[in-house]
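Notes to accompany the following structure.
Removed: one protein chain of the complex. Kept in place: all other protein chains.
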Amino acid sequence: MSIAFAITMAAILATMALALVRASLGPTVFDRILALNMFGTKTVLLISVIGFMTERPDFLDLALLYALMNFIGIVAVMRFTKYGHFADVDAQEGAR
Amino acid sequence: MHDAAIHAIVILLLGLLLGTAIVIVRMRELWAAVMLTGIYSFLGASWMLLLDAPDVAFTEAAVGAGISTFLMLSTLALTNRRAKPQPGLSPVPLVVVILTGATLIYGTFDMPHYGDPDAPAHRHMAPEFLADEVKHIQDAEHPEGKPVKVDVGNIITSVLASYRGYDTLGETVVIFTAGIGVLLLLRGEPREDPSEDASEEPSEDAP
Amino acid sequence: MDLLFDFLSVICLIGGCCFALIGGIGILRLPDFFSRLHGGGITDTLGAGLIMLGLMLQSIKVGLTHEMSASPWLVTVKLLMILLFLFVTSPTGCHALARAALSDGLEPATVDDEEQPTP
Partner (left out) sequence: MKQQTILRIVAKLLIPYILLFALYVQFHGDFGPGGGFQAGVIFAAGLILYGLIFGLSAAREVAPPALMETLTALGVLIYAGTGVLAMFNGGHFLDYSYLGGHGGGHAEHHGILPQGQHLGILLVEFGVGLTVAAVMISIFFAFAGRERVQ
């Protein structure tokens, strides 16, 4: 089983590397954020597999945390790229 | 086989960390650099996990993914979004960095091997901490003279909160002071509450 | 019984790896942002789902063989929750991203666009 876990981790790391290339190339803002989103998901998977490989299932708390926190990071980056600040924008935004 | 696989994964992870660092350095768009530090923190936490340090990884995960991205972005919102291009590249910083790095790596040769049971860190205080941890399992056999000190499942928590209570108190005061400092700096001038008159403000302030 | 669980879980893990890699290649090679969203989508749903399913089968296997300890079942529940959160947050992120890109004026590339530069 440990070989299967190792292969899974290697595949996840390879996917991370591909996402990293896209994050660094990314012609538009959104490409980079998409790569960040994917990277976060891959981290959750990587941490879960590490937990199983090292037989320390309490590592899953960490994966759970990343699954929740990744979303906050993405919302923050998206808001920043859209408005450039974090103050209230509802009045300016109008009916968009 | 198991150890070899973990070593290979660690090396791959470190390679990715290096790649991320290079990409961050080359990035001119500052918000993208901030986003990439988030990626760096993802990788760092995974690596700390492989070194069997879940508490450190947990802190990295809690701070690195959400809060620090947000804080750095809000700093950018108050300053500037793009880095100034450097006019000329001087080789001096590179030489300094390479020399410092080489010295540090040379210094690690004297350090005990990872996981070495004879390392000073494992012989000085750690046995005492660990002994207190196991004590409650075989409590009935123990002679009465030995006081049970800390009896909390996670060793890190007991060390941080109890044995090194003064230290942690100091850290809490540091966070408190830092928070007060940021509030004093950023609340410099009294502003109108934007929640009340947000509907009027943009029309007046808009250029 | 163990062998069956191991077999199924290896199949799930390898399948998940394949989907993750396909998505990774997709996010790198596809021509424009809106098609790259598909690459992201594949890894985040099917890739993550299969890998999590493989891990869940492993913990269920442990849970069935050691009846007295509750911890493997807790691990299964935690994996299920992680999967649930991933399934909720990741497509939401993709959706919001696509919406932001559209409102920013980014046009999806169509066949006509591709024919124009290479006549």
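Letters A, B and C mark the chains as written, and numbering starts fresh at 1 in each.
The criterion applied here is as follows: a residue touches a chain if its C-beta (ideal position, glycine included) is under 8 Å from a C-beta of that chain, and two chains touch if they have at least 3 such contacts.
Quick caveat: nothing in here was measured; it's all calculated off a predicted structure.
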For the chain not depicted, the shown chains it touches: A, B, C
Hidden partner chain, touching residue among B:25, B:89 or B:186: B:186
Positions on chain A contacted by the hidden chain, ascending: 58-59, 61-62, 64-65, 68-69, 71-72, 75-76, 79, 84-90, 93, 95-96
Where the unshown chain meets chain C, residue by residue: 85, 88-89, 92, 95-96, 99
Contact set of chain B toward the excluded chain (per top definition): 54-55, 57-59, 62-63, 66-67, 70-71, 74-75, 77-78, 136, 139-140, 144, 146-154, 156-158, 160-162, 165-166, 168-169, 171-173, 175-176, 178-180, 182-183, 186-187, 191, 194-195, 198
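In this text, only the chains that are shown with their structure count from here on.
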Geometric centre distance via CA averages, chain C-chain B, whole Å: 28
Interchain centroid distance [CA atoms averaged], chain A/chain C, Å: 12
Centre-of-Cα separation between chain B and chain A, whole angstrom: 18
Residues within chain B bordering two or more other chains: none
Residue ranges of chain C touching chain A (in the complex, touch as defined): 6, 9-10, 13-14, 16-18, 20-21, 23-25, 27-28, 33, 36-37, 39-40, 43-44, 47-48, 51-52, 54-55, 58-59, 71-72, 74-75, 78-79, 81-82, 85-86, 89-90, 92-94, 96-98, 100-101, 103-104, 106
Residues on chain A engaged by chain B in the complex (per definition of touch): 2-3, 5-6, 9-10, 13, 16-17, 20, 23-24, 26, 29, 32-33, 36, 39-40, 43, 46-47, 50-51, 53-54, 56, 58-59, 61-62, 65-66, 69-70, 72-73, 76-77, 80-81, 84-88, 90-92
Chain C-facing residues of chain A, complex: 1, 4-5, 7-8, 11-12, 14-19, 21-22, 28-31, 33-35, 37-38, 41-42, 44-45, 48-49, 52, 57, 60-61, 63-64, 67-68, 70-71, 74-75, 78, 81-82, 96
